[in-house]
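Here's a slice of the assembly, chains where they normally sit.
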Amino acid sequence: MLHGPFLDRNWMGQNPDYQESDVVMLGMPFDGTVSYRSGSRFAPELIRLASWGLETYSPLFDKDLEDVNFHDAGDLEFPLGNTQASLNLIEKNVEEIYKDGKKVFGIGGEHLVTLPVIKALSKFYPKDLVVIQFDAHTDLRKKYLGEEMSHSAVMYHIGEIIGFDNIKQIGIRSGMKEEFDIMKKYKTKLVFPEQLSRFKNKNVYITVDLDVLDPSLMSGTGTPEGGGFTFNDLMEWFKNLEDFNIVGADVVELSPHYDNSGVSTAIASKVVRELLMCM
Amino acid sequence: MLHGPFLDRNWMGQNPDYQESDVVMLGMPFDGTVSYRSGSRFAPELIRLASWGLETYSPLFDKDLEDVNFHDAGDLEFPLGNTQASLNLIEKNVEEIYKDGKKVFGIGGEHLVTLPVIKALSKFYPKDLVVIQFDAHTDLRKKYLGEEMSHSAVMYHIGEIIGFDNIKQIGIRSGMKEEFDIMKKYKTKLVFPEQLSRFKNKNVYITVDLDVLDPSLMSGTGTPEGGGFTFNDLMEWFKNLEDFNIVGADVVELSPHYDNSGVSTAIASKVVRELLMCM
C-alpha cells in the first residue's frame, strides 16, 4: 500500500468529517446567466488551490483557520444549460445542511447562486433574516434582457422573499436609475461600518460579490467597475461583523480566466479565509 | 460639417451597399450554450477590427478582396439568455438574404449558429445541399448535458435536416465513440483535398470551426484539441474548393479572450479573407 504522505487537496485547514463540522463549504460552479465575461464556474476549484498558498493564521482576527470548524464538501455538479434545475439542486443541498444543524459557506459561481441559498434559508429563519450584500452592482433588476433568472436580478428576487428593507447594500456603484430608486425607497445602502450594529440581533446572511473590490485588485471578475474597495476597506467591514449571528455566507463572481497574474484568485481565497473567521 | 477623412470601421474591402452586393457578411455574436471556455460573442467585432491589418490581396488566389462583392451587414443583436429566440432571429435574417438573391457569409459566435443558417438555406436548396465541416470535433451528439440545442450537437441536427450522408467532415479528432460510429456509418470523413471533387456539382455550404486549426495557432477557442491543421493545410483544402458552387459559408468559435497574443484573431480574419475568395 502507498504510504505517501499525500497533499491534502481540500481547503486548507478544513475538518474532513462533515458530521463533526459546524460550517459546510459548498462549491457552486454555476455561471449560466452571465452577460459579459463569464468563467466563474472555474472559481471554486481555483480558490481551493490558492488556499494552499495562505497562512492559516489571521492577524486581523487573531484566530487560526483550525479554530473554525468547517468542512469542505466539494463542488456541486450542475446540469449544464438548465438554470432552473441548477438552482433547485443548490436549494435542496443547502436545505440538507440546515436540517443537519450546520451553516452554509457558499463559493460561486455567479451571483444568482445566492437566490436558492436564501430560499432554503428562509424556511429555517422565517423572520429576522437580513442579507448584507457587498457588491459593485445593485442587482435589483426585475429582469435582465427579458430573463427573470439573471445574476443582475438576484437581489430583486431575494427582496421578494425576505422583504426589500431586509437587504443592506455596501459598496454599490453601478446600476440603472430604477435600481437606485429602489435603493432609496427601502434605504438599503450602508455607508459606514458602524451602521452595521443595528443588525447584531438579527439572523445575518453575508453575500460578497468580489467585484465590490476595486478592479486594480480584482481584475478577474465579470464586470469590473472602477472606484471599488481596497482589501483593507472590506476587512474593516468584516471586523465589524465579528460577533454577529451569521447564519450563512457566500463569496461569488471570481472569473479566474481574467486573472492573468493570479492576484484576484489569491485575494478571493483570503476573503474566504477572513469571512470564515467571522462565523 | 466634418470632412474627415474617417476610418472605415466595416470589414476591409466591403461594398457599403447591401443592394448591390452578392455576398452578405453577417455577424452572429451568440455563445449561449458553450460548455467550457466561452466568449465567442466578442469574435465578430474583433475579427472585423483585425481585418484592417490585412492586405486586400491574396497571393494564394491571385485575387483582391475588392473582386469579391460582399457587404458587411454588422452584427445581429440577440435576446441574451434565450437560445431559441436567438436561433430564430438568425434564421429569419438569413432567409431575407436568400430572398434578396444573395448568399450569406456568417461570422460566429459558437457553432450552434450554423443550425438556423442551414434551416433557412434548406428552404432555398431543398436538394443537393452538402455541408462541408472543418472542425476538431464531430458535433454529432444528440444532446449535450441533457440539452438538445448545444454547439456539440449542431451537426446532428443538421444531419436530420439534410441527411447525414450530405455532411462531409474534415479535420475531426475528438468526440465520443457513438459519434465516431455515426461518422463511419455515413462515411462523413474526408481525408484528402482531392476527395472534394465529387461535390463540385452540389450546392455546397462551408462551415469552419476554427478549432480545426492546431492550438499552437488557434489558442483563442473554446475547446483546443492537439493535432490540428496548420494554416497551410487549411488553405490547401480551400484552394480545392475554388470553382465550387458555394451557396454560403461561416467561420465560428473564435474566443478572443483566450487570445493573449492577438494571433488567433489575426488568423481568423485571414481565414475569412481566403474563404471569401472562394465564393
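Per-chain numbering from 1; labels A and B assigned in written order.
Definition applied: a contact is a pair of C-beta atoms (placed from the backbone, for glycine too) under 8 Å apart; a residue touches a chain by one contact, two chains touch by 3 or more.
The shown structure was predicted, so the numbers you read here are calculated from the model rather than taken from an experiment.
Novice: Of the full homomeric complex, 2 copies appear; what's the total?
Specialist: 6
As a working rule, only the chains that are shown with their structure count from here on.
Novice: What's the distance between the Cα centroids of chain A and chain B, rounded to whole Å?
Specialist: One centre to the other, that is 40 Å.
Novice: Looking at the complex, which residues from chain B come into contact with chain A?
Specialist: Within the complex, chain B touches chain A at residues 33, 35, 37-39, 79-82, 144-147, 150, 257-258, 260.
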